[in-house]
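Following this message is one structure expressed as structure tokens.
For this view, one protein chain was removed and the others were kept in their places.
Order as written gives the chain letters A, B and C; numbering starts at 1 within each chain.
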Amino acid sequence: MSQALSTCGLSSGYGPLQILWDIDFVAKSAETLVLLGSNGAGKTTFLKTLVGLIRPLSGEITCLEKRVETWSADRRIRMGISYMSELGVVPSLSIAENLALGGYFQPNAARKTQLNAMYDRFPDLAARKRTLAGSLSGGQRKMLGIAKALMSKPAILLLDEPSAGLSPLYVTQMIELLRGLKEESVTMIIAEQNTKFLELADRVSVMENGRLSFQGNVEDLTQDDTLRHAYFGIH
Amino acid sequence: MTIRFSTRSRRIATALTLSASLSMVGMSALPAAAVKTPNQLVIGTLYASSGSFATSSISSYDGLKFWAATVDRQGGVYVKALHKKVKIVIKAYNDQSSATTAATLYNQLITMDKVNVLVSDFGSVLTSVAVPIAQEHHQLLFDVTGTGASFFTKSNPYLVLTSLPTSAIWPNSLADYLVKQKTKRVAVLYDTNDFDQSQYNTLVSRLKAAHITPVYTGGVPTSTTNYAIIDHAIAASNPQAVVEFGYPNNDIAFLQSLNANGVHFPKVFTIFPGQQLQLMQQNVGVSGLANTLTYPTPPLLQYNRVNFGMPLSAFEKQFPSVEHHPVDFLTVAGYNAGLIIQKTLETSPTLTQLGMRHAVNSFSGTLNTIDGQFKIDSTGAQIGERLPVGQLIKRGNGLAVKFLQH
Amino acid sequence: MVAYTILSGLLFGLYFSLMAIGLNLIFGVMRMVNLAHGDFIMLGAFAAFFAYTLWNMNPLVTMLVVFFLFIILGGALYYLVVPRLLRAHDPEMLSLILFFGLSQIIQALAVIAFGNNQRSIDYTALGSGTVYLFGQGFEESWVVVASVSLLAIILVSIYLYVTKLGVATRAVMSHREEAASAGISVHRVSAYAMGIGLALAAIAGVFSPFMIGSIDPTMGTDLTTTSFAIIIIGSLGNPIGTIVGGMIYGLSLMYMESYQPSWSSLVPYLLLFIILLLKPSGLLGRRMRNA
């Protein structure tokens, strides 16, 4: 399996404030990788650095066999990365406009096809095209966020806490939805605190205090005492 | 008691004193503290190159400069106190139409430059701050056009108004004219500033004395630039004559809006076509000004019995080539201020400020310049000039004035 | 008189909306407080003046030229100062000061270049007739300007609500970060917004000699505050709210000028103050108050 996305010695942060130290990370093509970490561990900063919203302080990012750390976000998105932030949508735009924004770099015809595909996939959204994203419920908003992220037909999808603020029922739905995507062989990097998502994972990485403390299989993780203690509460 | 400073605080203190004295020295270095040799006399004044008074201020400043250039070409002014001719040097600062800045600069002229003669900037606002400062420093202030009535008090001998009567007496002729014409329905619009309001008060009280009650009166802010709505409000009162007291910008905007919105009044009076015809013509156009009533002043008004300085015809010929500025009333006023100063220096046996003030008293009433008779009352206010009423008449491509009431 | 007041209030309301809409666009997109807004209006006014006096150019033509010139100028200005400003601790506050400095520079250069004199354009340049609306006669130029203003506002709405770039612009207004996450180049969108914002100010300037009166290099300061009053009455950051602000401002100003002229200068500030205190986000806006 080839590498979809990898970093080497990546350090990043906001201005003078360094958040990430020396990250070596690999996500292979078509694999689903869950990035576990508590609040403030640096997951969001890591995803933002990958997609190009934050310039790294040092280190390399390789994406689909190209060195991209100096590229702007839109160039990376055009080439096939897509990112769903924790908020996921632009609140004061309608559903239709949010989706249009997701497919911003697609040619008009392709965007239309993709839009219809999304409405087919999410009939709830199709029924309320003109509704403002800000007035949707948390679960619907996440659906829209994923639909928006898929509008650019990404090869790699970065998801920042898809379960945040969702009720357990919606979390299950979300996992099912992502499982569907997994079957379509989209490479996914899911940053999460909720260990339920591990059932999707081909591999798992753990981030603590701005460093990767673990990378490997789910089984290895559950055998690691300290990590098991931290994430599963099992003694 | 001794205070011991730490090294650092001492350093800071030194830096502070240094920067302070540097900035202040910077100020003093520049004006070079008016070199006063017996061979020249320094006249200090202010002008405004920007802001709301700039247009008028530059005109009157150019008039004063023209006077200085003229006398200097003839070897200077004869100063009686020195028994010889002395060249005139003008020391001028830019107050940018700010009264606060002007206060500092008047102070600079008096205390640092120690000018021999102090001349104020144009208009009441920029003159107002000079009056107390001049009085405090016992410096005679030659006020060119600051006609605010409150400046002139018996207790202050350090003030002389060189042109224009105080604004409160300007509308006398206008009131006479309206009464004589039996104009029963008069509308009066004025801007709420000293200059215009005092005229409004005079006009209305004179009209009322003749049993004419204005059918419309209104005060608008001096910053008003759009008179369309007000025109309609005035039109609703159906007046025979409309009087608008404003500053030049107000008169321009008022006349423009009359032309533009098709409201027509039988008679319209505004102040500034008579003082700054060129400016008005540029902005309102000849046809827009035709038939307007105004107070004609030089150069529209020619005084014949000139016994001091240039008559109008010579001034009109020479001024534009020296100052590259068209002749308007304020250039005449600036020139006239120079003439009054010249006469003062020629008359006064001493160069003390009060001595000069006495000299002014001595020739008050005898001097006839391009700007008419120079006569002041005991407070220093001008009473010699009286503004007539005239009407602008289209003649060829330009405008001429027809005198209606003296 | 009442009908005349209301109708002229509406005509001026449209013009005032045009005057302020650019300021709101810029604030909405990049949270920059453009205190030099009025000075760009002044530049537009002088462009109209010189184009008319030198080449007898119709102000409507000048408007088109000025529009494109200022889009370029605005874009350039954006890249020159804004990205740097955005990196600072408190960009919104600093922008207020920066644009104040810019306003001083523009005024100073304008005084040096154009002189201090008040100028005005022959009022017939936009039509000399009288137009009758509901039995009331209005200057033709007012009606022309109001119509052009309306057209310009409609075009701005189409831009914002129909075009792709417009959707991106609104995304940036609504949520910068989220727009960037979708790969929108925030800088590019903002540079356009700055360009269009200044261009709208400048075309409002082209018409100012017909609506506001004579022009001079320092006229901008008052126009900036007036524009602020209008967009805050409408709602800051919502360009379409500007229309509501413009109308309310136009009507109240004309009402005061007709019936209480000496208090008319107080109108914009009073409206601004009341709205700020009662509903800081403007009549149409949401959330803007400090905790």
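One rule holds for everything that comes next: a residue touches a chain if its C-beta (ideal position, glycine included) is under 8 Å from a C-beta of that chain, and two chains touch if they have at least 3 such contacts.
Note that in this section contacts and distances are computed from a predicted model.
Chemist: Looking at UniProt, which of "Alkylation response protein AidB-like acyl-CoA dehydrogenase", "Molybdopterin synthase catalytic subunit", "Amino acid ABC transporter" or "Cytochrome C biogenesis protein" names the chain we cannot see?
Modeler: The UniProt record for the chain left out of view names it "Amino acid ABC transporter".
Chemist: In the full assembly, spell out which visible chains the left-out chain is touching.
Modeler: Within the full complex, the chain not displayed touches B, C.
Chemist: For the chain left off this view, which of C:I6, C:L69 or C:L85 is in contact with it?
Modeler: Only one listed residue reaches the unshown chain, and that is C:L85.
Chemist: Tell me which of C:L10, C:V61 or C:L94 is the one touching the absent chain.
Modeler: Per the contact definition at the top, the residue touching the missing chain is C:L94.
Chemist: So one chain is hidden, and I want to know which residue out of B:I43, B:V71, B:I88 or B:V125 touches that hidden chain in the complete assembly.
Modeler: Missing-chain contact among the listed residues: B:V125.
Chemist: Go through chain B and note every residue touching the omitted chain.
Modeler: Its contact residues with the unshown chain are 3, 5-6, 8-10, 12-13, 16-17, 19-24, 26-28, 30-31, 49-50, 93-94, 96, 98-101, 103-108, 111-112, 125, 128-129, 131-133, 135-136, 150-151, 153, 156, 192-194, 197, 219, 221-222.
Chemist: Residue by residue, what part of chain C touches the chain that was omitted?
Modeler: Residues of chain C in contact with the hidden chain: 33, 81, 84-85, 88-90, 92-94, 96-98, 100-109, 111-112, 221, 225, 228-229, 232, 236, 262-263, 265-266, 268-270, 272-273, 276-277, 280, 288-291.
The working rule: only the chains that are shown with their structure count from here on.
Chemist: Averaging over Cα atoms per chain, report the distance between chain B and chain C in Å.
Modeler: Between these chains, centre-to-centre, one finds 37 Å.
Chemist: Would you mind pulling out the distance in Å between where the CA atoms of chain A average out and where those of chain C do?
Modeler: Taking the average C-alpha coordinate of chain A and of chain C, the gap between them is 41 Å.
Chemist: Touching at least two other chains at once: which residues of chain C meet that condition?
Modeler: none
Chemist: How about chain A: which of its residues touch chain C in the complex?
Modeler: Touch residues, chain A against chain C: 15, 51, 53, 72-74, 76-78, 83-85, 87-93, 97, 100-102, 104-105, 148, 152.
Chemist: If we count contacts the way the header does, which residues on chain C are in touch with chain A in the complex?
Modeler: 87, 164, 167-168, 170-171, 173-175, 177-185
Chemist: Under the stated contact criterion, what part of chain C meets chain B in this complex?
Modeler: 1, 4-5, 8, 111, 116-120, 122-123, 130, 137-139, 141-142, 211-214, 217-218, 222, 254, 257-258, 261-262, 264-265
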